[in-house]
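Could you have a look at this structure, given as C-alpha cells, before my questions?
The excerpt is restricted to a subset of chains, each kept in its original location.
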C-alpha cells in the first residue's frame, strides 16, 4: 500500500522513471537533434499515397479527370516531403556516426524518396491487378470498385507494395511500421521483405502471415489464417538467431492455399497446386498437386 | 536509378499517373456530378446509430430518461440524412443510365432510408438478446453492460444487424463497407447477407468468418477462428464464378462451434449439436450430435 | 413497407426507441449523477502512459534526458486524473448504494489510482524485458526500438500490463475495456486477469487468446492463433455458469507454443517444453517435452 497519494506520489514516480537506469532500454537518445520517426506522419504518408493510387475512392471524393492532376500532384508533393523527413529520422535512429555528415544523409534521403516516387505508376499497375484478382476471386463481390473501398486484401497490399519498395531501397524501420499498420487494420501480417507477384488475393485474411523471405508468384490466392512461415531459426555459435537467411516458402504461380493451412520453411509450392484448409506442410509440393485435408 | 530528384521528378510521376491508361481501372468516373461514397460519412452513420441503440454507453455519456428523446432524435435525424446521401452515392456508383432521372433516385433513397429507420426498434431488440447471450456465455463477464462497452461480439453484431437490414433493402455497396469496418475492428468477418437469429454470441472472435448465404438460428455460440464458408465456387461455362448461389452452412438453434472449426458448403448443423475445436466439417450434422476433435 | 418517410417517420421511431420497454436492457441509468465510463478518456489514458513508458517513441518525439521529466510528469498528472475519474465512473456503474457515500468512493479512487501509478516503474521494467524478448525472438527484427514502434506483441503487452495492475486493484470494468482496445488493434486477446512473467513474446499474434486465470512464467514465446483457454464451464445447480474459477492453463518458464496450438483447461505446460503448431492439448505436459504436430 502506498503511503502517499496524488501529487506527492506522482513526484516520486516521475523521479523514478527519469533515472537513467529506468529509461535506458526504452528510450532512444536522438542523434544530431533529429526527432524520432513519427507514426502519425507515416500514417498520413500512406493515406496520401492511397488517394494518389485510387483517386476518388480515397481522399477527395469528387475528382474528375480534368482536376485529377492537381489532387494527385498536391498529395504527392506532401507525401514526398514526409518521406524525405521520415527516411532521415529512420536513418538517424540507427546512426552511429561521431561527426556530423547529415548533409549527405539529406541528399541521400531525397534521392531515395525520388526513386520510390518513380515507382508509383508501376505500384498502381500491380495493385490494379490485385483489385481484379479480388473481384474475380470472391463470389460475393459485385464490382472491382467494391474491393477498393473495403476489402482487407486491397488495404494490406496497398501497404505492402509501398513498404516493399522502401524495403528494396534499404530504408530503415519505415517499411516495417507501414506493414504493421496494415496488420493492425486487417489482421494480415505481410513482412515488407516478401516478394509478391501480380494478381494476388487474400480472402477474409484475418490471421494470415507471410514471412520476410517469401517469394510468391502470379495469380496466387490465399485465405484467412494461412501461415507462410519459417520452420526453424538457425543460431550462430553463441546461440544468437542469425538474421536475414532465406527461410520462408516459395509459392509459384496460380497456387491456392485454403484457410488455416501452414507452410513452413524454404520449400517450394509448385505452380497450380492447391493446399487444402488446415493442412500442415513442411516439404516442397510438386506443380499441380492438390494437397487436401487428410480427414 | 532515377536521373531527376524532387520536384522535377514528381512532375513526371504526376503526368504518368494522370494518363488514362494508368488510372482507368482504379478510378471511377462519378455520374451526374454525384461524389463517391464516403467512408468517413458511413463511419459517422454507424457511430450515431450505436449511440441511438445503446444510449449512454456510446455518444453522450450523461443521458437520462428525460433527455433521451433529444439525443436519440438528433442522432437519428443526422444519421438518416447521411444514409439518404450515401445510398444515392452508392446507387450512382453503379448507375448506367444515360439520361438524368436522379429525381426518382432521390425519392427512392428517402424511401429506403425510412424503411431502414423503421427497423431500428427491432434491431435494438435483437441486439439486446445478443448482449444477454454474451453475458451468460462468458464466465469472465461481470455484467451485460460490460459486453456493450467492449465485447467484439457486440461490435460486430451491431454493424452486422445494421448492414443486414440495408442488404435486405438491396442497398448497393454500403452494407459491405459497414461490415468490413467491423471486420477491421474485431477480426470478425460477417458478410451482410448472412441471416443470424437472436441471442447470438461469438467469444473472442478473431478470425471467425461467416459467409454471405449462411443461415444461423437462435442461441448459437461461436468461438474465435471459426469458418462458416463455401466449399467450392461453381463456375459458368466461361469459367466465371457464379455469384449469389446458396453455398454456406445452415446452423440451427442452440449450436456451439468451438474455436478453429471449419464448416464448409451448404450443409446443415442440426439443432443443439456441438462442433469441437479445429474440427473440419463438410457434411450435415444431425441435431444433438457432439462432433469432437478426433485426437 | 412504411407509410411515412423522412421526418414524420423518424418521430415515430424516436418514440418507439424512448419507451422504457425498448431501452431498459441496453441503457444504464447512471447513479448519483455520475456519467458512464468513457472509451475516449480511457484511450487517452493509455496513450499517455505509453508516452510515459516509452519516451520519444510515443508522444513528443524530441524528448531529451534534460526535458524528459516535464513530459513524463505532465502526462502522468493528466493520466492520474483521468484514472481517478474513470475508476469512479466504473465503480458507480455497479453501485447499488441507496444513500450517497460518494465522498468515500472518491478517496478510494484516488488511493487506488495512486497505488497503480506507484507500479509504473515496475511495469516499465517488465515491458523492457518484453522488448528484449521480441528483439531476440524474431529473426526479422533489426533493433529493440523497432519492436517498440510497431510490434503487436509490445502493443498488447503494454495494454495488458496496465490492465492487469488495475485488475489486481479490483478496479471494475476499466481493465477489460483496456484489454479489448489492444485486442482490436492487434488481434491478440489477453484477459486482464492473466498473470504473465517477464520476457514474454507473441510473434504475429493475430488470433491468440489468453484466458483470465492463465499463469505464464518467464521467457515464454507464443505465435499467432494460439489459444490458452478453458475446457468446460462449470455450472451451478441452476445451470448458471460459475464465474471466477481457475480454468485456464499454467505455462511454465521457457515454453514455446507454435501457431494455431490450442491448450485447454487447468493443465500445466512444464518448463522448457515445446508445443507444436496446430496441436490440441487438454492434459498437462511434463517439463522439457516436445509435443509436435502428429502428421
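Chains: A, B and C, in written order; residue numbering restarts at 1 for each.
Rule of thumb we're sticking to: a contact is a pair of C-beta atoms (placed from the backbone, for glycine too) under 8 Å apart; a residue touches a chain by one contact, two chains touch by 3 or more.
Please read all numbers here as calculations on a predicted model, not as lab measurements.
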Given 3 placed chains, full-complex copy number: 6
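The working rule: only the chains that are shown with their structure count from here on.
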Fraction-based call for chain C against chain A, same above half, different below: different
Where chain A and chain C are represented by their mean Cα positions, the distance between them in whole Å: 26
Where chain B touches two or more other chains, by residue: 187, 206-207, 225, 260, 278
List of chain C residues in touch with chain B within their complex: 1-2, 4-7, 9-18, 20, 22-23, 25-30, 35-39, 93-94, 172-173, 176-177, 180-181, 183-184, 187, 189, 191, 193, 206-207, 209, 211-212, 225, 227, 229-230, 233, 240-245, 247, 260, 262, 264, 278, 280, 294
Residues on chain B engaged by chain C in the complex (per definition of touch): 52-58, 61-65, 68-69, 72-73, 76-77, 80, 110-111, 114-115, 117-118, 120-121, 124-125, 127-128, 131-132, 136-137, 139-146, 148-152, 185-187, 204, 206-207, 224-225, 259-260, 277-278, 293, 295
